[in-house]
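Of the protein chains in this complex, all but one are displayed in their positions.
Let's look at subunit A:
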Amino acid sequence: MSSPSITHLLPPTPVQPAASARLLTPTTQPIPLLPSHLAKRYSYFHTLLVVIYYYFRASALVADPYTAMFLDLGFVSLAQGVFCAVCLPSAGSWVSGTAGGKINESTGAVAPLKTFKGAKTGGNLSGSGSSSLRKKIAPPSAVKGGSTKGEGAGGSWKGRVTPALFSLILTLTLPPLPLTLIALVLGAPLYPTSLLPCTLLLATHVALLGFLPIFYTHGVSSSAWRDVAAAWLPFDESGVWAGTVGALVGGWIGAVPMALDWDREWQKWPCTVLWGVVLGWAVGRLVTNVARLGIGRRINLSEKEEEPGAGTEVLAAGPVKTLSETKKSK
């Protein structure tokens, strides 16, 4: 029998997408700290405050995780809300990103205030910056006024409390369930089912620490949240994104002591994970907000543009090389 033709060899199920995947570009800008001394000092103080609070609640958490975590929601919401209102620009009051085109990483990294100025002077960013999904960029006068008055750069206090409340509602409704699911897959106990509420509360704590400031600063911009879902936000001087990453990584690492056979009370679910979340959050904030390291950089997962023709169409290696060479030569 002659060798079968290629059409015979088509796999029974569609195997790979018809064309190779395309690398996207992140569109978010680093979240600036409001340019007032109060904002800067309060952002330091806030990290300390939250860590100290959890520290003093540690024994209550071990004694009765459910009640303790439930009661703590109030304080953490308040603390994070105040932090947002005092230190961060609310969604729409700053240029949070570009809808398309590449962000020049170096200018984004230098100082977020430039972003404000960029918006004021109508630089290349603002030109393409407004999308239908995003609130309009704040008028330049508000920014200018903010930087001179003691009120801070974020607009009037009333103009900050409302978005803070609004983002608090979003934070308490949207992320906890997906985060619970993520925690369950990562190892949160499914049985006994009586522990599920604890996991939900843990997820709510993570949401408050990690996602409330993102809601406050980015709103519900789909392109911003696409970047969040790809872990692609740039690290920022206000410590928001580093806090989020730190909380997630910290919670992940926080699960390690639970498996050890020390038989301590605090090894039970979810004590060490919550402490891991808080510590990771604090470390992330210290590194970016206090030590100002890595600001403007994004997490590099060594994503690369795929070589075209790497999909199923190309039959031999020869043409691939030429294709990738032409790509490089462009």
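To be clear about the criterion, contacts are C-beta pairs under 8 Å (C-beta built on N, C-alpha and C of every residue); 3 or more make two chains touch, one makes a residue touch a chain; residues count from 1.
We take it that contacts and distances are computed from a predicted model.
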| item | value |
| --- | --- |
| Complex member absent from the view - protein name from UniProt, among "Eukaryotic translation initiation factor 3 subunit L", "EIPR1-like beta-propeller domain-containing protein", "Vacuolar-sorting protein SNF8" or "GPI ethanolamine phosphate transferase 2" | "GPI ethanolamine phosphate transferase 2" |
| Options A:62, A:182 or A:196, residue touching the unrepresented chain | A:182 |
| Interface with the unshown chain - residue positions in subunit A | 3-4, 6, 8-24, 26, 181-182, 184-187, 190-192, 226, 229-232, 252, 255-256, 259-261, 299-304, 306-307, 310-312, 314-317, 320 |
